[in-house]
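For this depiction, one protein chain was excluded, whereas all remaining protein chains were kept in their positions.
Order of writing sets the labels: A and B. Residues in every chain begin at 1.
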Amino acid sequence: MSGVASPAAAGSVSDIANAVTNGERSAVSVVDAHLARIDDHEGAVHAFNLVTADAARATAAAIDERLAAGEDVGPLAGVPVAIKDNMCTRGVPTTCSSKILDGWRPPYDATVVERLASAGAIMVGKTNLDEFAMGSSTENSAFGPTHNPWQLDRVPGGSSGGSAAAVAAGFTPLSLGSDTGGSIRQPASLCGVVGVKPTYGAVSRYGLIAFGSSLDQIGPFTTTVADSALTMDVIGGHDPRDATSSTESFGSLVDVLDRGVDGLRVGLISEMTGGVIDGIAEDVLARVRAAAEALEAAGATVGEVSVPSSVYGLPAYYMVAPAEASSNLARFDGVRYGLRVDGPNTAAMHTASRTAGFGPEVKRRIMLGTYALSAGYRDAYYGSAQKVRTLITQDFDRAYADFDVLLAPSSPTTAFELGAKTADPLTMYLNDVCTIPSNLSGQPSMSVPFGVGDDGLPIGVQILAPLMGEPVMFQTAAVLENAQEDAS
Amino acid sequence: MSKLSRDDVAHVARLAMLELDDAEIDAFTEQLGSVLATADDMAALDLDSVVPAHHPLGLVNVMRPDVVQPSLDRDEVLAQAPAAEDGRFCVPPALGEQ
Partner (left out) sequence: MTDTATDRREPTLPDGWELVCGLEVHVELSTATKLFCGCPNEFGSEPNTNVCPTCLGLPGSLPVMNADAVTSAMRLGRAINCTVKPSVMARKNYFYPDMPKDFQTSQYDQPTNENGWLDLPDGTRIEVERAHIEEDTGKSTHVGGDGRITSAEYSLIDYNRAGVPLLEIVSQPDIRTAEEAKAYVAELRGIVLALDVSDARMEEGSMRVDANVSVRPIGSDELRTRCEIKNINSLSSLGRAIVHEANRHVDLWTTGERPMQETRHWDEEAGRTRSGRSKEDAEDYRYFPEPDLTPLIPTAADLEAVDVSIPELPSAVRSRLADAAGVAPTEVSVLVDRGQAGFALDTIDAGADPTRVLVHLTNNLADGTGEMDPAAFAALVSMEVGGELSSTQTKEVLADMVVTGRTPDAVASEKGFEAMDTGELDGILDGLIADHPSEWERFCSGDDGDAKKMSGFFTGQIMKATRGQADGKVVAQLLNTRKP
């Protein structure tokens, strides 16, 4: 089965913004071109839950008028963007790919949506995801799976599979995803695009429908590292509406891209590159080692480093994230918005609505999290998991005493076949084994495409950095991207 | 940890306000049991002296000034409700027939 992937078809964020700002292209023509490409291939890919074509054209026309009037429209002038459908968009249905949010139109915009709009970007649609971002394949969607643009019988990864696929298919040069345990980096790897999970608190979560509140972060998918840097400059920074939002700033990431890696100390996480953690494919490991060599060739020093408690990341994550989710998803009770299935009393109505509205994976996680917090088990499960997070953070801190950035796989394998892992949830959970530790520690990491596997499908390399270490992470990513281009 | 029973699963479903049929209870008993079994691995760690994680950037005392901000338009809010009456959200009775 072939694919329709063409990341380049969308053009780059910076090229479009420059062309639109300089008047070489109108925003309307940009949007029309992208909508045409969506029209051609969306049927095969199913990246979107909703394409907002009319609104996008209207916004584009307004941007063209403002440009004609000599206004500064912003650094993302005319850039079509796809938004994961778990971020609130005022007046536009926001579903989390769940039946329970049937018909809901938020009365407000997420901070990131606001910031993109005020930078001149144009939303063309809401992308598919695993229901409430719970999954690694975008198969747990109430609206059907998204297909990997590179090979349509493969998954795009998840949970931000729609956003990753939209960029890989050339529908938009930019999309936003959210990453709770790897939901940006793993699909970025499987779809051959750049995906960033920022430091916890670097991008506002206001308007992101919560899954695991202490783990969730929003980040971009783009075809280039520079485009992600540009996007981070727009969406990042303090937001007074998010009390966990960072008050510090790491400055512009666009400015650090050409710094190189000369003298940089790069550590390969030994647990994820040497067999301590099972199930990481040999072709994936080969690409990670190749990335280390490329960085070394560019002037970095490379070593191995152990993050021993990272092996407990998976069990800790599968206590903390479901526990928080069980509480975050309680509000879907049929009272104020979304689906209601009536019953003779309030409790019966709650139960009927939730039972009909949530899919099996969401129910599984709610059950798991409810149990992990319940009387008699909270200390052993949720409590221990929160302590394991501390251990993982301490291990990372030790590693960063000797290394500036770390390398690991983004995903244990390339894109797998649709349906291959749906029967056994535990097998599916293993997809996140390399990405989860960064969510547990709050540290930034990103996936950069670096070649293909034995099956010819994309492989991403994960770059990890200390808290607020986005500059060194991006500077490394830029070098890796160049090395990849040189090699191909 | 003791093994997860069907009764545990049924109890948790009631807490979570989900209705599960027998097949779902069976499936969840097995699936949740195996996730919990991997979580039991954490028992191998000595966690007594470890402080639970808090905000990674160490943020404390994040507060806002006590200043009024605009509220939402009521019609817009109630337009989203499955049922509304008289400016309020409408729900079945609290203690109706079981």
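Criterion: contacts are C-beta pairs under 8 Å (C-beta built on N, C-alpha and C of every residue); 3 or more make two chains touch, one makes a residue touch a chain.
Only a predicted model underlies this, so the values are computations on that prediction, with no experimental measurement involved.
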Out of A:L101, A:V167 or A:V256, the sole contact with the unshown chain comes from A:L101
Filtering A:L373, A:A399 or A:L464 for touch with the omitted chain leaves A:L373
Full-complex touch with the removed chain, picking from A:V81, A:A110, A:V256 or A:V405, is A:A110
Filtering B:A23, B:A44 or B:V68 for touch with the omitted chain leaves B:V68
Of the candidates B:L20, B:L47 or B:V91, the residue in contact with the absent chain is B:V91
Listed in rising order, the chain B residues that touch the chain left out are 11, 14-15, 17, 54-55, 59-72, 74, 77-78, 85-95
Note that chain A touches the chain not displayed via residues 87-88, 94, 96, 101, 104, 106-108, 110, 205-210, 213-214, 240-244, 323-324, 326-327, 330-333, 335-337, 346-347, 350, 370, 373-375, 378, 382
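In this section, only the chains that are shown with their structure count from here on.
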The distance between the C-alpha centres of chain A and chain B, rounded to whole Å, is 23
The chain B residues in contact with chain A across the complex are 1, 4, 8-9, 12-13, 15-20, 24, 28, 31-32, 34-36, 38-39, 41-43, 45, 47, 50-53, 55-57, 59, 62-64, 72-73, 76-77, 80-83, 89, 91-98
Chain A contacts chain B in the complex at 103-105, 107-108, 199-201, 214, 240, 243-244, 246-248, 309, 312, 314-316, 318-319, 326, 330, 333-340, 342-352, 354-355, 358, 363-364, 366-368, 370-372, 374, 377, 380-381, 383-391, 393, 425-426, 429, 440-443, 467-468
